[in-house]
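All protein chains but one are shown at their positions in the complex.
As written, the chains take the letters A, B and C, and residue 1 is the first residue of each chain.
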Amino acid sequence: MNDSVLVLSIVSAIVAGTPILFAALGEILTERSGVMNLGVEGMMLIGGVTGFWAGVQTGNLWVALLAGGLAGVVFSAVHALLAISLRVNQIVSGLALVIVGNGLSSYWGTIGDAPLIQSFNGVQVDPILPEALRGLPAVGPILFGHDPVVYLSWLIVAGAGYFLYRTNAGLSLRAVGEDPAAADAAGLSVTGIRYLFTLVGGFGAGVGGAYLALAVLGTWQAGMTAGAGWIAVALVILAGWRPWLALLASYVFGALRTLGFTLQIAGVEVPSDFLSMIPFVVTFLVVVIVSANPERARRVGAPASLGEPYSREAR
Amino acid sequence: MAAVGETILEVRDLNKSFYGVAANEQVNFDLRAGEVHGLLGENGAGKSTLCSVLAGLYRPDSGEISLDGQRVSLRSPHEAAEHGIGMVYQHFRLVPSLTVAENLVLGLKGQGVRLTLRAVETRVAEIAEEYGLSVHPSAYIWQLSVGEQQRVEILKQLYRGARILILDEPTAVLAPQECEKLFEVVRHMADQDHSVVLVSHKMEEILGHTDRVTVLRGGRNAGTVPTEDATASQLATMMIGAEHMPEAGQHEPRRIDDAEPVLTVTDLHVTGDRGTPAVNGASLEVCRGQIVGIAGVAGNGQREFQEALAGLRPATSGSVRLGDRDITAASPRRRSQVGLAYVPEDRLGTGLASGLTIEENLVLKSYREPPHSRFGVLSSSAIAATARTLVERFDVRGARRQMAVSLMSGGNLQRAILARELTRSHDVLLAASPTRGLDVAATAAVRGHIRAETDDGRGVLLFSEDLAEITELSDLILVMSRGRIVGSYTPETLDVEELGLLMTGAKDHGAHQDGGRAA
Amino acid sequence: MTLRVSVEPRARPALAVRVGVPIASLAAAALVGAAIIVVSGNSPLEAYRTVLDSSLNGVRPITRTLVLATPLILTGLAAAVAFRMRVWNIGAEGQLYMGAIAASGLALWLPADTPKVLMLAAMIVGGSVLGALWAGVAALPKAYFNTNEVITTLMLNFVALYFMNYLIFGTVSFWRDPGRNYPQGKLIPDSAELPIIHHRLHYGLVIALIAAVVLWWVLRGTTWGFELRTIGDSPSASRYAGMSVSGKILSVLALSGALAGVAGAIEISGTLKALDPRAVATELGFTGIVVAAVARLNPLGVVPVAVLLGAVAASGAKLQTIGIDAEIVFLLQGLIFLFVASGEFFLSNRLVVSSTSAAMSQTPATEAAHE
Partner (left out) sequence: GDDEEAAPAAPAEAPAEAPAEEPAEEPMEEAEPAEEPMEEVEPAEEAAPSDGTGYSVAFVFDLFIEDGGWNTTHYRGVQKVQEAFPGLEVQVIEEISPGPAATNAFEDLASAGVDMIVGTTYFMPDVMPVAEQYPDTIFLTWAGWQTADNVGHFDGATEDGRYLDGLIAGSVTQSGIIGYPAGYPIEEVNRALNAFTIGVREVNPDAVVQVVYINSWYDPPVEQQAAEALANGGADVLAHELNSPAVASVAEDRGLNIIGYSSDRSEVAPNAWLSSFTFEWGPYYIDQVQQMIDGTWEPALTYGGLQAGMIGNSPYGQDVTDEMLALVNERRQQILDGTFDYFAGPILDNEGNVQVPEGGTIPFEERTTCCLWLIEGVEGSIS
């Protein structure tokens, strides 16, 4: 039962979805403040190389994830400066982050006589819950079989949801993203909040990259995200800027990919390239279908001021 | 807490300029505890700028502000609020997608982590009770009428314990009864030792409801006088520096039984932005040479009605006829081609494209027609020529050839729109709040243009929340409420009292409101 | 009274400013780049000399730079035209693939003795059409449901990449040259190759330059461009003026996709001579977005920016021969983007030192005419 393809595939989808989930959650909070950061791919790469380096140095998972997150913060600060203070086109600033992140991480990972790319980290990421629970049919592997970081991601999802809709700070964040002028007049610091949550987004992406290198791949590879950051950006939109839906979207995206491979093994007479398209086509269709219904579209709409720099005295 | 009559706020030599345009120059201003202080001035005189500086929104270039004798620097609305200064802006600053209660607690310090609205709602109820400001705490802002939104803004300031309340042109959007209620609230606050700064263009409001009045002209002080010593003509002089203001001559309502209708609307239904019905079965007729005015409180479907007539919003049912043409389904361009001119409420953003130059904006509707373009190729010389003539004929000022129109002033923006709309051949003029926020001179000019329309046998459909404007111009006055035409008067049969009641007939018009933050 | 430095928006930047700021930004990027090069243990001077030598110093280097710049000009234009209307087409990448597929397909399908002019015309038209259609897949939902085009165009990039890979690596398609040790596209006939200007520089450059000038004129001199600018400036004003926004979304995305498609066609006809997915999928589309933005969405500005990037790219290998890591080269490109993008701020804002008297800086009138 617990080694049925279905159960195992769900577990795999969760593993594969977790790095993207971290990045997507971070980006959701960033975009909720009205800042769009397309540099997720770059921040994940930077977080990945830093986290892996820390992992190699300390062998401690949490130190490594923290290091990855902080690297993401530092990197996202560049975007914050450009997008918020200098009011640079946010799409451009984001793309520039991707390019710089790619070059910087590859450089760091391949220099020296003991480059990271050839090192292996002693970091252990094992299930934490007792065998008894893990053994339970179906729910065992799916719910109880994961490493602590997966549970952390679930906590963060719940936390982010609570934060957004049940706390004063969350209210402020939503207000800033919806109507910065009103938030400003209400005494909130629009710039401050936008900076803060741009950095938070960087942290999420950094942790995602570090987890990808340390836990999912177990090694560092240059350009190892290979587009995962872009998928995170897409899933934010797909999830309608909602943490719970982001969790769902990340796992489903992973599952759809696995589905493509499962179909290949089953020997369906469809070229593998077309099976590889499945997750992207499905994402495309879902977004279109959602937006096709104005009522639904409004409910999962983007924060009203997304991508618009705010300046108090402009009119 | 300062004793009544004591000066609590003092402004010295305030300077603030935008794009090198001085909005406030060496402005001095002082406010006493428990007084209602009027702030009077033409458009762009600098009233809002002064207020925004006091509210911590704008940083002055130089000058001193002191509270209770202490020099203070108000670097943000938050700091101003901490000093007990609260402002209700000309354009409301509420988040439409949040509820009243959420907007009230937004940005308040010391709220703890959890968002607890119940406490807020009870406290709100109390204040609302005390000042007679009834609103539903859990309603979404976008559901509220403009009047209700204004009450939320005032509540918000009181809730934050503001002792100095700044109201920037609060009555511009209110029906007479609402205005009266507002002034009761204001007076009540003054009695509670709060101080109120009341910005307005309207002489009678200033004379009727303030203790002292400060007049600004061209960003400079024109003087401060106790209201009881002041007369209308004196204030007007201080405002525009001329002895007498231009006469807004009342005109003869025409008899129009014989005239044939140019615009016929039958049982029109229109849906609002939020999918809720905004116009439910409105019917009316505009005849040649007739001005039909539609009075109503903002948010009763006027905007959707205008947009439906202009073709910007589909009608769910009913019909619109221009002359004998059915234009119910026609595109905006088609309507303008067959003779509908439209002066929208939102000048910058709808009436004009803010980033384009004045020239480009003046041909916004005729750029496809020769001589402005042939076979899709624009002729800049022809466009420049047209622009030059229009700018002269309609006396549009402050326009520079390659400058974005967003830098132009309110009145001049309106002149530009009229210039473009009125010079296209048309049978019907659809005008929405054409003089909102304009000063006396600009207002007179605009009204002159509107009247001139009827002389050439055109029909005019005029929407306005300014009752005076409606009564002054219209041959037929309709009242719109809850998306319906609920009353009809000729200037003779007009009963302002009753009309006001009709306008404000029901208070829960909210459902038809979309954010309601007028341009 | 105290002096205060404050930031103030500019109404219109003066010409001097619009030229000076980007140059200053480049200088700043070069400085930071120098720092990084020093850290990596090399000589900045030698590095920059190498860049100049292998990209601009002499006819051959220049031709190489221009070969690399040509597709960037076109993808830059593709991004510029869409972004002008605030349509964020992130899909130039995939649209370029589609253009390459169509062009190579036509070149192989048409008889090899087809007159060059016809052949080239067919390839370029075919490439632009397929690029436009591919953009249309995202344009339709954008136009009618206002579907977020960032995500749709992004997804379509992946789909297009898998499709192109399929044609060469996934099956023995019409495009593929069978029986080779390694899958590769069939070589296009001579009649399908763009004529050479000098060395490897082909007439694709001329096509790109013409496209830039034409697009510049279309934007400012035609009703179509006027509508595009108006919609980009304020959608509600343009609807009020009777413009069809959804129609424009379709035509703008189609044009954007067409330009990217032409880039693909020209890569096939001018440099690659066969459909080689590995050589087509080199992020030309993404780079084009940054090119456009650095050029402030001005079609004429796109050309120098693309050439600049071409120059940096052209020196990639040479820099390695003097011991500078390949990644440093990417880093330099990224820096250029970051700095020039930041420079944008000083184009639309100015620092004002104000004292007692209100700052009386130049009024909009005295500032130069707009592009």
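As a convention for this text, a residue touches a chain if its C-beta (ideal position, glycine included) is under 8 Å from a C-beta of that chain, and two chains touch if they have at least 3 such contacts.
Note that the structure is a prediction, hence the values are computed from the model and not measured.
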item	value
In the full complex, displayed partners of the excluded chain	A, C
Which residue of A:Ser106, A:Ser153, A:Thr198 or A:Ser250 touches the chain not shown here	A:Ser106
Contact residue for the chain not shown (choose from C:Gly76, C:Gly131, C:Pro183 or C:Gly242)	C:Pro183
Selected residue (touches chain absent from view) among A:Ile28, A:Ala228 or A:Val287	A:Ala228
Of C:Phe169, C:Tyr203, C:Trp217 or C:Phe345, the one touching the omitted chain in the full complex	C:Phe169
Where the unshown chain meets chain A, residue by residue	3, 5, 8-9, 12, 15-16, 19, 106, 110, 115, 117-118, 120, 212, 216-219, 221-228, 254, 257-258, 261-262, 264-265, 267-273, 276
Missing-chain contacts mapped onto chain C	54, 64, 67-68, 162, 165-166, 169-173, 178-184, 200, 267, 271-274, 276, 278-280, 282, 313-314, 316-318, 320-321, 326-327
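By definition in this document, only the chains that are shown with their structure count from here on.
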item	value
Graph class of chain-chain contacts, one of line, ring, star, complete, other	complete
Pair sharing more residue contacts (C-beta pairs) when A-C is set against A-B	A-C
Chain A and chain B, separation of their C-alpha mean positions in angstrom	45
Multi-chain contact residues (two or more partners), chain C	9
Residues within chain A bordering two or more other chains	none
Sites on chain C touched by chain B in the complex	1-2, 4, 6, 8-9, 11-12, 221-224, 226, 229-230, 233-234, 236-244, 354-365, 369-370
Contacting residues of chain B [partner chain A, same complex]	18, 55, 57-58, 76-78, 81, 87, 89, 92-98, 102-103, 105-108, 111-115, 156, 274-275, 406
Touching residues on chain C, where the partner in the complex is chain A	9, 40, 83, 88, 90, 141, 145-148, 150-152, 154-156, 158-159, 162-163, 165-166, 170-171, 286, 289-290, 293-294, 325, 327-331, 333-335, 337-338, 341-342, 344-345, 348-349
